[in-house]
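What follows is one structure encoded as structure tokens, with my remarks underneath.
The block that comes next holds subunit A.
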Amino acid sequence: MTYVIGIDTGGTFTDAFAADETGRLAAAKTPSTPPNFANGFLNAIDELAAELAVPVRELLDQTSYIVHGTTSTLNAIVTGNVAKVGFLTTAGHADSISIMNLEGRYAGLDSEAVQNMARTRKPDALVPRDRIREVQERIDYKGAVIVRLDEDQVRREVRELVADGVEAIAVSYLWSFLNPVHELRTRELIQQEAPELYVALSSEVSPRIREYSRSVTTIMNTQVGPPLGAYLRPLEAELRARGLRGQLLVMQGSGGCVTSADAPAHAVTTIGSVLTGGVVGCTRLAESLDTPNVISTDMGGTTFLCGLVVDGQPVNTSSTVLNQYTISTPMVDVHTIGAGGGAIAWVDAGGNLKVGPRSAGARPGPACYGDGGTEPTVTDADLVLGIINPDNFLAGRKKLSVAKAQDAIRTRIAEPLGLSVDDAAQAIYAIQNAQTADLVRQVVVNSGHDPRDFSVFAFGGAGPMHCANYSSDLGVKEVVVPIGSTSAVFSAYGLAASDIILTAERSQPESMPAEPSSFNQVFADLQKELAERVDSQGLDFAHVRYEREADLRYTMQLAEVATEVPGGEVSATGVAAVGAAFERNYEALYGEGSGFPDAGMQIITYRTRAVGQLPISPQLPDHVVRSGSPTPSGRREVFLDVQVGRQPTDIYDYTALGAGHRFSGPAVVEAPTTTVAVPPTFDAHVDRLGNLVMTPKEH
Partner candidate 1 sequence: MPTVPVAGSEKFAQQAEPLDLARTPGLPPLHQVSDEQVDALDPLTYEVLRHRLVAITDEMGDAIKRMSGSVVVTDCNDFGAGIMDEVGETVQVGLYNMQLGSSLDMAARWTLAHRGANPGIHPGDQFLLNDPWVGGGLHQNDVTVLAPIFHDGKLFGWTAAVAHQVDLGGVSPGSWSVEGRDVFAESIPIPPIKIVENGTLRSDIEDSYLRRSRVPRLVGLDLRAKIGSNNVAITRITALIEKYGADTVKAVMKRMMNDAEQQLRSKLVSLPDGTWSSIAHQDGARAGDQDIYKIVCTMTKAGDRLTFDFTDTDPQVDGIINCTLSGLRGGVMPIVLTMLCPDMTWAPGGIWRCISIVSEPGTINNATFPAGIGKASVNSAWSTQNAVSETVASMLGTHPELAKSAMSVCSGTWDLTLLAGLDQRGGGFVTMLCDAMAGGLGAKVDGDGVDTGGENCIPMGRVADVEINEFSFPMLYLWRREEADSGGPGRWRGGVGASSCFIPHDSPAESVHLVVSATGKTVPQAPGLSGGYPAATQWDVLVRDADARKQLSDGHIPASLDELAGTVQECPTHLETDLAPADVYFTHWQGGGGIGDPLEREPELIALDVRLKKVSSTGAREVYGVALTDDQFADLDATTALRRALRRSRAGLEPEPIAAAAGGLS
Partner candidate 2 sequence: MTARDIDLNLVVDADRQVHCRHCGEHLGDASTEPLAKARVHERPSVQAGPGIHVDPATLTDRPIVIRQTFCPQCLTLLATEIVPADEPSRRKWSLA
């Protein structure tokens, strides 16, 4: 038997998923064990073994690889439990990371926060001033050395930093991505002075133009690299002691993973991984269902995450905002928009009903949880409207109080606005859905696409209660709610089903057309770098493919657009073809005539991605087949649609549904892990994998 395992340690729960090569699956969900998340990890393995009815040692012995999605690097950044870092940079530019190109004051903040200008501020400094050292060196835009590296000075600075107790040094010099000679020499000098220090060079971590992001990315990498290593090494040692012979892999924000030995050097790429598991799961599910375009939506208690899959591939971004810092790490593009089920409904000073952006989170949580929350939330509205069954929430694991939900809505919303509690709840529900639709639409449109070409996949605890409503506003083709055997551990399934993805990139900005010889040389360098890393993973890949792209832009315009580059040597004609492809992509994204070719084109960054397909690809099992209309398990008054109001609604028990069952809204499906609202304007059926699929009724 050969197994693959995916383990996702979240803040509250650790989700685990295992599959063997015959298609047998096991899922486990166990509480996370901060601050030492490794315990929760090992507990989850024990539970998987129990599910599979094999001893833990046997499971591990026969496991080909474990893919681990960890929040440890994100937690480290957020809590400040990071390595003590020194920063070496070009003399005259130490303030780049404090000036933050100005945008650091508001990056990632919503519009309410931005309007409240006097209350905005920049985040705490990444590196305290006394650990930033300005080095005499300078390279220009051509890569020419303008000021030679002062090696004696570097030695002095390093000695002082070491005396100050730094554990790691980040180096970021201007234009180093074009000519890394000074950064490379600096590392040699550091290693001579202090061989045990962790060193990261910006020309290796993120060799891209725009020094602010590059420096920040390199510093963060240096901060979380040592702690990640300190977390993974003992974990791996323990796993080996328990019988693991295969690889421990770590998920990255790119949607692919990397070996645990390799991960600390690229630790910054793991920061976003906690957000990407869902999108990766969607990509696999989309593949199984033969759905090329998916809007992935994950609505939890606190946040709403939205990502896109287009033509079967997740949409990526080349930079992201973390703690108001902009980091230049290619990642799956996940937007945190709005709030989740815990979004608080409130009345503003003008007597207007608002929903969010503040959230009751998990503590105290919605009023109906009875954990001390007094403000009405979206979940409270869902309960009052009859969508949630208070006795059958999370398969009865949590009892909800309808009275508390009604009280909160009555006192905070209904009475101030002169509405009935029911009308107030309906308004909260409808506003949440309309806002969500606006924000999802923005994500789709800003990526140059039309929502009508997409399916929505909705998961997360609160998502399925709202997804049909906000999707109908978007005009999508269908809404798929994964509530099969993997739904509770959807992200962990995504991990186990992922590929190894390694990315190499480098900026070499110049006007188009680029010289074919230098164009090919950059890609050759990237290829070589990747091939070495692929080998060093020590895995038996079913297949390795290389994908090449370049970021181009029209000379005076803002947007760089990633453009596909075919494999192999490229001639002058080929370079011109890349330019033509850029122009087509640009128009598709931004509209006809939106480009300005007269100013010329520039090629800015070259990028190659190595995708190593792992030998086992867990397949989701087919659901038990039924046909015709299922029998409802009950009936109650539910509000599902503003036009119709409350109406008698069939309730279905998911565990009694089979693939092929069809029914029409209005309906509510109660499943062990979630509840699905099927409005009267939708039909529903269960697909072969057990997902609930809703499609708008024909008019």
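Selection criteria: all candidates are chains of the complex that A comes from, given by their letters.
By our rule, contacts are C-beta pairs under 8 Å (C-beta built on N, C-alpha and C of every residue); 3 or more make two chains touch, one makes a residue touch a chain; residues count from 1.
Since we're looking at a predicted model, the values are computed, not measured.
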For subunit A, as assembled in this complex, the candidate in touch from 1 or 2: 1
Sites on subunit A touched by candidate 1 in the complex: 90-96, 98-103, 105-106, 111-112, 114-122, 129-130, 136, 138, 140-142, 146-148, 150, 174-175, 209-213, 348-350, 352-355, 417, 419, 426-427, 430-431, 434-435, 438-439, 441-442, 445-446, 509, 511, 554-559, 590-591, 593-594, 596, 598-599, 642
